[in-house]
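Here the complex is missing one protein chain, while the rest keep their positions.
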Amino acid sequence: MEVAKGLSNNKQRKRRNDYNNLAGYAFISPWLIGFILFTIIPIGASFILSFTQYDLLSSPKWVGLENYKTMFLHDERYISALKATFSYVFVAVPLRLIFALFIAVLLVRDRKMVSVYRAAFYIPSLIGGSVAVAVMWRQLFGVNGALNSILIELGVIDKGIGWIGNPHTAMWTLILLAAWQFGSPMLIFVAGLKQIPTSYYEAAYIDGANSWQRFTKITMPLLTPIIFFNFIMQTISGFMAFTESYLITQGGPFDRTLFYALYLFEKAFKFYEMGYGCAMAWVLLLIIGVFTALIFKSSNYWVYYESKGEW
Amino acid sequence: MKKRKKGYINTFLYHAFIWIFGFFMLYPVLWLISSSFKGHADIFQRAHHLIPTQWEFSNYIEGWKGFGGISFAVFFKNSFIVATLTTIGQVVSSAFVAYGFSRIRFKGKKILFGCMITTMLLPSQVLIIPQYIMFSKLGWINSFKPLIVPSFFGLPFFIFLMMQFIQGIPKELDESAKIDGCNHMGIFLRIIIPLLVPALMTSAIFAFYWRWQDFFGPLLYLQTPAKYTVSLALRMFSDPAAVTNWGAMFAMSALSLVPVIILFIAFQKYIVEGISTSGLKG
Partner (left out) sequence: MKKWLYLLIIVILVMTMVLTACGQSQPAKDTVGSTTGDQQKQDEQKQDESKENVGSEKAELRIFWWGSQDRHDRTIKVIEMFEEKNPDVSIQYEFSGWDGYWEKVAALAAANNLPDVFQQDYQYLAQYAKKGLLEALDPYVERGILDLSDVDESSIVGGKVDGKLYGINLGSNAPCIVYDPALFEQAGVPEPTPDWTWEDYMNAAKTIHEKLDIYADRTFPGGYFHGLKHYVRQHGQKLYSDDGTKLDYSDDKLFEEFFTMELELVKQGALPMPDERLEVKSVEDEFLVTKKAAMAAVHSNQIVAMTKAANRPLKLALLPKHKDQVKEGMYVKPSMFFAVAATSKNKDKAVQFVNYFTNDIEANKVLLAERGVPISSKVREALMPLLNDAQKEMFNFMEVVISNSSPIDPPDPPGHPEVDKLLKNLEEQILYGQLTPAEAAIKFREEANKILAKSAQQ
């Protein structure tokens, strides 16, 4: 009897596994098909091209590891790009996340006007990529810009500083721009905060927890999956930052703000060295991959899931 | 009494803080809008004045005319078609995939998930050319297809985002639905989707905006001006060496923000209402 039961259990499990496998693939099929149809070919192509010299105008020429060697051994600008990108990521990403979380917490309560406020804080992120932002940023940080007027008024400086073009401050204006555009992580935080069941707070309130305790004991732990998500995504997009520098500084002064993606773009489309650009892309993939993997690994220690996925 | 007074002060401080901070946040936007009403000389010479000396509505009229007889009405229409379809495609397909990845145990899941994350790590700049060649082989150039069709296959960003939200939904709900005889599709549609509304709306806002402001995709794939989108048309105004009609450009830039802001305000309501009204018992 026991044996038979075990058998049927096994059978049942197998059937369930089959069903799960089928259902799993069915659910992810949109992505999987898209991946096979639209993504795999270009990605494969870019990998192969990274071993070639390819000027887009004539067929690629195989050069083996040449591009990778040049990158690390003979390309000063590449090193500048790495430096600029790392310093940007390490400062801008945390700043942006902190801003986003802070404002999200402020704007999550059901107060009057909150939805208007939320829109107000989100709007800056809407004009991020437009031509207008470059003109605007100069109005703020230019020699005759708003910031200098204020500082001169306050007596901090007596002559305007060109914040955007100065090698010591240029990066900071871009970091500030990134911090200013915290709209998308903020919105995700708001959505995450809204997902936390109010009953939890009510229970804690009854137990006499003050608002700080409620924040650290309920909000933070339950928000960790979202913090984790934002952290990963902002790190990735930080490494790939392009528009800010492209529109405002073009990498200058002398490559102090030459973001990795900007240099890659210059190489690929301005200097027509697509092969080199592809090689750069794959190295960047490795770099981001390492960081992403580290964050994923660390998530076991600090991310709390209400229901752990079926891993 | 005292407590109430403290409450008032708190409320006041809260709003005051948001107003001051909000002004700094919004200053550039106000600047953009005010510039769109300024005359040509005003825009640059009185750049830091928010109030124009003279309100120029002609910028809007001039700008709306567009280029070579194609007005911004056409560009807006194109943008709406592309952005709306992209949004629907991305949000719906991503929700399916997110459910599959976060709630179903199947073979090869880890590897595939890894693949998906990896695709996000490659800078898009190097994919442009192979993609372009691919789409031109398919004969899709000069149509909206390259902009729309791929969005029906999910976007890793949204998939991952929704996964994180799904993992915040208690598993017990699934179990009880299972007992009621629901299969995965049932659980997904009846339990997960209603609870996922905040994430879906967030994704929709992003999806719409990203496509709306995307410049490079339309630039590459659209050839006849009658198919141009707003974001592309906005870049047609300026040439570094020539006189640019800045007023018209700012006017159209400001106008191009309107649909996105409306969408934001309309959709973010659902972010508020998402889970709190769905009667979830912890």
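In this document, chain identifiers A and B correspond to the written order of the chains, with residue numbering beginning at 1 in each.
We adopt the following convention: contacts are C-beta pairs under 8 Å (C-beta built on N, C-alpha and C of every residue); 3 or more make two chains touch, one makes a residue touch a chain.
None of these values were measured; they are calculated from a predicted model.
Peer 1: Which displayed chains make contact with the chain that has been left out?
Peer 2: The chain that is not shown is in contact with A, B.
Peer 1: Given that one chain is not shown, which residue among B:128, B:155, B:199 or B:230 touches it?
Peer 2: Among B:128, B:155, B:199 or B:230, only B:128 touches the chain that is not shown.
Peer 1: Would you mind spotting which of B:52, B:170 or B:225 touches the chain that isn't drawn?
Peer 2: For the chain that is not drawn, the touching residue is B:225.
Peer 1: Which positions on chain A touch the chain that was left off?
Peer 2: So the residues of chain A touching the unseen chain are 22, 25-27, 29-30, 32-33, 53, 55-58, 61, 74, 134-135, 138, 142-143, 161-167, 249, 252-255, 266, 269-273.
Peer 1: For chain B, which residues reach the chain that was dropped from this view?
Peer 2: Within chain B, the residues that touch the unshown chain are 40-41, 43-45, 67-69, 81, 85, 88-89, 92, 96, 128-129, 132-133, 136, 141, 143-145, 148-149, 152, 182-183, 185-186, 188-190, 215-216, 219-220, 223-227, 232, 235-246, 248.
Methods note: only the chains that are shown with their structure count from here on.
Peer 1: Using the touch rule from the top, collect the residues of chain A that touch chain B in their complex.
Peer 2: Contacts found on chain A: 20-21, 23-35, 37-39, 41-43, 45-46, 49, 56, 106-107, 110-111, 113, 115, 117-124, 126-133, 135-137, 139-140, 145-146, 149, 180, 184, 187-188, 190-192, 194-200, 203, 222, 225-226, 228-229, 232-233, 236, 240, 242, 260-261, 264-265, 268-269, 274, 277-278, 281-282, 284-285, 288-289, 292, 305-311.
Peer 1: Inside the complex, what are the residues of chain B that reach chain A?
Peer 2: Within the complex, chain B touches chain A at residues 11, 14-15, 17-18, 22, 25-29, 31-32, 47-48, 93-94, 96-97, 99-107, 109-110, 112, 115-123, 125-127, 129-131, 134, 150, 152-154, 156-157, 159-161, 163-171, 174, 183-185, 188, 195, 198-199, 201-202, 205-206, 209, 213, 215, 234-235, 238, 246, 249-250, 253, 257, 260-261, 264-265, 268-269, 271-272, 274-276, 280-282.
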